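Left out: one protein chain. Kept in place: all the others.
The letters A and B name the chains in turn, as written, and every chain counts its residues from 1.
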């Protein structure tokens, strides 16, 4: 028989008693602070529809979470077998109990991983599960979770309050009608959910359906996009609209952070060739390099915080991409260079007090080598938290050890959960806050940080840095 | 006088008492498990000849160990002075006592290094040495070790049993006659020693004597190699023969893991030009890039596990290479890129359940950035253990911290000792097992891994992962 599955109140802290005691003391001061969530991928429909529900345990925990599905896939489980929808509408497993049983029987695959940590936090902390999942208890756990999900207390809006989310930013295509936000506002619901302006699909000339994307952009902006000037105008219009409805940030994902301005004529020519379906080799990379500078200009002018996520080779596995589309786990990081690539942008806007540029990396070699020195010099530059594959207890530790020396704490931006999985948000913030408390505690016990500053520093890490960096009102 | 030289029973464990106690408890459960050695460079003649001996202490500890010789060389000791054979047959020191004295007088050079750790494990644990080597005790220690080596208990086959080696894979050129294995089998000796198929010298068009290598390959396969098709046929024949005699794996060493298919006509043309001694610039790199995919195809078909070791610039020091040949310590790692380089291979075989591709790196920047995400997605990909310069207490620690988050434990492959020095094998496994026990212990005490799983996880790390990854029968 299995022993009870519980959460250690001192979990994730250093094992040495003096650090542990200080970490515990510090953590207690931030454990109940509201969650600041300035970057993520939660579906806004969860909140625009007051009757939205999460579905089955499998709908909640497995199908939408590419951290989970990629791990199962890597062990030879076909994605169809765990209910991931095929693009072609082909057969996939629809029996969620069956999927859940498989998942529980493979729970050991997540031992020692951040997914394993988040799952336990959620299962024990939110759903009251008291046994580690396995083949034998799978059905019972399914019932326990399904029963809770069926209660009104587990509707998204209810959980938003219970999780104590202060603010949640979503991630939206530049042509998003933003009707979910209008509905939320109109409904009188008090939750603070904000869109984020994401123009990748209209900036990357090589994006699937780029021309259609641009036409939809024009429609959403009420602008007839027929040339580069009207395209820029449409982008500006949409940014204005995003701001109006609450956005404080834009988000840009690129494989490489190359920036290089084009002359107005070159930019117009690139755009025109693309509209005509006549893109030349190299055009897409050059145009993106130019548009990042153009977007920095817009951010400097309209005040939307500019987030730059670099270094992911998207859809690396063609077989998975063709069958299941993007975001199915086949994104693999690549070596990234910021110092030379960002220089043209920083030359123009790095000293501009109006711009806030937040950099994210998947290449840890750039933390101490490039990112910390850039953020430690340019007024406009800030560092995003450890992201994606690096959002883990180890990743957080390495991040703090590698960047604070040079950037200091106050050019970092606290935490963001960057998740599609709404119910995992408290777990992710708990891990960050505990890891941060532990890091501050160790600096205090080792005499690096003055004890009197510790609680204030942790409060910054737990939420205030994120608020300030993302220009979200302090409460 | 020197105080006694002993091995601390808690060595290499964390100093914090709760982690140390848990590590000690866990380590005890695996300390006596048989050693699984799926990759290494031990000379099979040690076991095919029942009367083989190790020679002098210098033959055992110094001359064949390029970890030792390169360190001495780096401090200005000519390799001739420590008995390394010159290619030209020129003078080298033959007085082993003299070499041993020099070595003992320089023992401090190994303080804090893995070689220092292994040496102490061997000298104390295996040879009963009770004093740290120095100039004063060198002769006495020489006598102690030589006396033991002269006993029948210190013959290789005896030690194989005493070390409790479950299985030992060697590393063999593709044209190896494999007669050592036939002799072993014929002799009725029960030790499980297996060859590994290593075709680098017939795949790399730029390898010294490539044409002769290919001719020898053909002879060993009984195939008249005169074109690309017969070359492929010879390779397949030899793989069949290696499998027959016990091989479960192939091994490929490349400077860069670039993969790119050639058309059949191009491949044939490259091969033909090389046979004619007419290789063009770039041919060798292109042909290797092609052959890695071809080798993946063969592995998918015949089931030999494909090991890929990338990132070593071989024979960097021409002076040393000319005088002493390869493997004389002049191999230096280089920056390595896997994400883009492996894509053509993975596109073809990364989703193939028949293929097991084990990746090794000397570039730690690739652990979290590329390797863990690749192994955490592609069913065919697994990660090899920290290799060569990275096989150390610190290297193991960093490896576990950097890869487990994303790959999980079950896409890693435990440990392999990768050594020529047979007597160092138990020391290397001891270091790995103690470091692993300590890592698991810390995860348990910090609440990351459930206590009930700990012993099972450590058992995997200590041998079962290696068995499974290398398709070696579970006992």
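Convention: contacts are C-beta pairs under 8 Å (C-beta built on N, C-alpha and C of every residue); 3 or more make two chains touch, one makes a residue touch a chain.
Computed from a prediction, not measured in an experiment: that's the story for all the values here.
Among A:114, A:133, A:350 or A:414, only A:350 touches the chain that is left out of the view. Taking the complete complex into account, B:109 is the one of B:52, B:85 or B:109 that touches the chain left out. In the complete assembly, the contact with the undisplayed chain comes from A:446, out of A:75, A:314, A:446 or A:471. Interface with the hidden chain, as seen from subunit B, comprises residues 2-3, 5, 7-8, 10-16, 70-71, 73-76, 108-114, 116-117, 132, 311, 313, 316-320, 329-335, 362-365, 389-390, 392-395, 398. Listed by residue number, the positions of subunit A touching the unshown chain are 14, 16, 18-19, 335, 337, 339-340, 343, 346-347, 350-351, 353, 365, 368-370, 372-379, 381, 401-402, 404-411, 442-443, 445-450, 452-453, 457.
Criterion: only the chains that are shown with their structure count from here on.
Here the CA centre of subunit A is 40 Å from the CA centre of subunit B.
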